[in-house]
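Have a look at this one before I ask anything.
Note that this complex is displayed minus one protein chain, with the remaining chains in position.
Just so it is clear, A, B and C label the chains in written order, and each chain counts residues from 1 on its own.
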Amino acid sequence: EGPEPVNLYEFESIAKAKLSSMAYDYYSSGACDEITLHKNQSAYREILLKYRVLVDVSNRDLSVSVLGQKISFPVMIAPTAFQQMAHPEGENATARAAYAEDTIMILSTLSNTSVEDAAKATNGNLWFQLYVYRDREVTRELIQRAEKAGCRAIVVTVDAPFLGIRERDVRNGFTLPEGLTVKNMDASLLANVSGADGQSGLTSYFASQLDPSLSWKDIEWLRSVTKLPVILKGIACKEDTMLAAQHNIDAIVISNHGGRQLDTCRATIEVLPEAVECSDGKMEILIDGGIRRGTDVLKAIALGAKAVLIGRPVLWGLAYDGENGVRKVLQILKKEFDLSMALCGCISVSNISPDLIVKK
Amino acid sequence: EGPEPVNLYEFESIAKAKLSSMAYDYYSSGACDEITLHKNQSAYREILLKYRVLVDVSNRDLSVSVLGQKISFPVMIAPTAFQQMAHPEGENATARAAYAEDTIMILSTLSNTSVEDAAKATNGNLWFQLYVYRDREVTRELIQRAEKAGCRAIVVTVDAPFLGIRERDVRNGFTLPEGLTVKNMDASLLANVSGADGQSGLTSYFASQLDPSLSWKDIEWLRSVTKLPVILKGIACKEDTMLAAQHNIDAIVISNHGGRQLDTCRATIEVLPEAVECSDGKMEILIDGGIRRGTDVLKAIALGAKAVLIGRPVLWGLAYDGENGVRKVLQILKKEFDLSMALCGCISVSNISPDLIVKK
Amino acid sequence: EGPEPVNLYEFESIAKAKLSSMAYDYYSSGACDEITLHKNQSAYREILLKYRVLVDVSNRDLSVSVLGQKISFPVMIAPTAFQQMAHPEGENATARAAYAEDTIMILSTLSNTSVEDAAKATNGNLWFQLYVYRDREVTRELIQRAEKAGCRAIVVTVDAPFLGIRERDVRNGFTLPEGLTVKNMDASLLANVSGADGQSGLTSYFASQLDPSLSWKDIEWLRSVTKLPVILKGIACKEDTMLAAQHNIDAIVISNHGGRQLDTCRATIEVLPEAVECSDGKMEILIDGGIRRGTDVLKAIALGAKAVLIGRPVLWGLAYDGENGVRKVLQILKKEFDLSMALCGCISVSNISPDLIVKK
Partner (left out) sequence: EGPEPVNLYEFESIAKAKLSSMAYDYYSSGACDEITLHKNQSAYREILLKYRVLVDVSNRDLSVSVLGQKISFPVMIAPTAFQQMAHPEGENATARAAYAEDTIMILSTLSNTSVEDAAKATNGNLWFQLYVYRDREVTRELIQRAEKAGCRAIVVTVDAPFLGIRERDVRNGFTLPEGLTVKNMDASLLANVSGADGQSGLTSYFASQLDPSLSWKDIEWLRSVTKLPVILKGIACKEDTMLAAQHNIDAIVISNHGGRQLDTCRATIEVLPEAVECSDGKMEILIDGGIRRGTDVLKAIALGAKAVLIGRPVLWGLAYDGENGVRKVLQILKKEFDLSMALCGCISVSNISPDLIVKK
């Protein structure tokens, strides 16, 4: 038993030691040279804070509302596939942690736990991340299952017409370990992801099952088949933000899939300001990618995000200690965020203004 | 016995070898990823000098006056807590060194030597750094003791409503070593700082005793209970500088607490120009954080500071050789500063103009 | 047998292990401090992509036409000398690979395979790179041989009036290995390249045989002795691009000879925008230097290149596995380029617009 992790980075090194290298590689890797992967984090370190003093900060309120749902602090759980590779309880443990820490979990289409089970564990505080299948019937059924299970939003991932090249997975011939399946799929081909030498199994899965023709008219179709709010995840420029606003999308997630799709695209936090500006308050804007510190959360809020999502840190927490590990991750981040607010003279999230950021 | 240190950096490595790791970690560390800690220093290295030649520099006057008090050169001693961890004589040794080198010492509220003893050793050349306690009576008594002891100014630290996260202290469960107490407090709870596994004792001390509600109206109260000049330490932006000027503050210290409070805030030297500009000569502006070279002092003066404070180098000098070590630190810095002035064609501190700095 | 290379960089390390150090050094090295060599690559990594989503990218057309010749994707093979040092089949293997992957090969004057053989192997999809000899008769004969062999363009290299200093070759006293000759020269002195201690053989060859007086009037002479399109390779600034356009040149290759001539000149991709702007669509603009990733190709196209050339990666592929190795290199780059297009929302090369590049 080593010492307790004191920050989010330390969860990763502990998790690395516990996980199989195939799992660790799959979780940690980014596309190609992993330039965007690293930029997502380093871009936050380059944003400097201009803090304020002599404000009474004895009481602080960290809560925010996202699409009308109140959460305890502006950090949510990003959808990540195959969480049973990290811990036998997988998405179930994550869901219970989200519930306990009073935030929203987004469940991946490619989860090892069914949407019904996850919804129960979160007590309904669940959103469903949707990959659109070539087979529209399969897609429609997924949405209906999510609705029925009580999910409160559909998060359509739009940055993955094909899977990005993650070279470590290619080298490992990434395969879902024996016994794990995609639980939102009935015992069909759709439930299995298996690779071969020199090929990632997920790449083939994407190429064969998911739909690279997805376009704005499909988004309209999606909206026609569900009453739930529709969120687009994977928008990374002004132009697509404007199109989303024109299509009356409820919210978008500025995301580059954690640097796993197109390498050398911008860090998400560099995209945020232009997206906020052109959305003109019509949609809620969320962001993910590289958030590891309370000050990162504060910076994203200051630049206009409603809330942020974290992906890998949750997986490291899960590997570290299941539900308890995920809670620790959320608690540490919350404590850091709380202290950042206090040291910046903010007593509620709405106090976090762009003035706190040093102009370049 | 190794070789004598020839610059301020070398005092640190020698001190590191002598100190317990708990003490070294407490002294050296900064908040979170220590980005601001390092920036404080590196920002000076990026400021380039535009020196002048063919000026008669055979005689140079290094002295300046700060709030009317003349010191031998524009370097003062920043308040740092718990100096007996560095040397049995602690703040007493520092005080004697300050006196011998003819400069001002600022004594921390959290000193292991009483303000009365330190005042005696400096022959009155002492300022008192005040942490404002939740209990205003305690606070008022502290101020009165300082006045009575002969301190010439009250330096209120405003950047620490809560203690920053210094992860090494958290890992060490930082505790004041057996036998050491906060000497400005009578044998009360207030005199003890002890931590536990996975928690810094100072963090709990701050959270329980010091007042996170401190605001401008409390500063007015402070001014009403003392005749001494009031200085605010920990201002780090234009907006708060302007507020200080409006509140008729006598002087401010541009400081980010040596990078120990809010990580990823700016280097202090990057803040200085805007603070100088907006203060419009109404207050004296001091600065601390990362000053290690004579040229750093010269740059701060050139950009408008009246004088600078040094924190950690004093602790390293103390650990190296008590009073004598602190004197060495001050002497080396003075010699370097003197030479910088000569090589820049300056014969008095008032010659050090912004023109010496290369515009970006 | 190690694992298969998954990207172009990995071909280099495998090739390095297989090649003599004289050959590896000759292939890999750049001029002097190799600053431009590295800049050619790093400049691509600093260009950030602004990708688009929700475009139907299920079908993509990667082909382009260069000087009227259609190729399967916008990557061609740059002329590199002495390919038999990499593999016994040398330029022949490269030629067959170019043919198989449906792209154009540019054969170096200094090839170990004759232009006739290479032309046969590419089925005519060959361009001839010309070094202009002091002896104009030799030069004219070379052109005529190339024409007769069926080459479709003459690529005159203009950035090498003398050979750049490649220090590793100087140290090695670079010599063409026993048995290898310049096959486009009859068994004459012109066919031999041999060095001595402290001298690269190629430097002497250039100094004695090639013409440092080459100027625009010689280009006119060249155009008068051939009907083939004339392309200038080695242009690296706006001014010379404009001169090329004024001389009615058909196409230019923005190139700094892979960083092998003048060290500390710009990365080619930094030159491209100004060249494109001032050529005003009159000439086709190609580019080489440092292209290693599908996103590099996409960036060059987005900034106005018609197609790109790759030099060293082909040599590494050749060393790795002859024709098959070169094909693998081309296939991997094609696959990466294809995926980049898809992830950027492009279905044909003409969709790749400057808007995909983040402005600085």
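Note that in this section contacts are C-beta pairs under 8 Å (C-beta built on N, C-alpha and C of every residue); 3 or more make two chains touch, one makes a residue touch a chain.
Every value quoted in this text rests on a predicted model; they were computed, and no experiment measured them.
Counting contacts over the entire complex, the absent chain touches B, C. From the options B:I14, B:I35, B:V57 or B:A121, the residue with contact to the unseen chain in the full assembly is B:V57. Only one residue from C:V55, C:L107 or C:A236 touches the chain missing from this view: C:A236.
Looking at C:K18, C:R45, C:R60 or C:R171, the residue that reaches the missing chain in the full complex is C:R171.
Per the touch definition above, the residue from C:E12, C:D159 or C:D250 contacting the chain not shown is C:D159.
Residues of chain B that touch the chain left out of view are 3-4, 6-7, 44-45, 47-58, 293, 295, 336, 339-340, 342-344, 355, 358.
Those residues of chain C that touch the chain absent from the view are 32-33, 35, 158-159, 161-162, 164-165, 167, 170-171, 198, 211-216, 218-219, 232, 234-237, 239-240, 243, 261-266.
Heads up, the rule we're going with is that only the chains that are shown with their structure count from here on.
Chain contacts in this assembly form an open path, with each chain touching only its neighbours along a single line.
Its C-alpha atoms fitted onto chain C, chain A is found rotated by 90°, rounded in steps of 5. Taking each chain's centre as the average of its CA atoms, chain A and chain C sit 43 Å apart. In chain B, no residue reaches two or more other chains under the touch definition.
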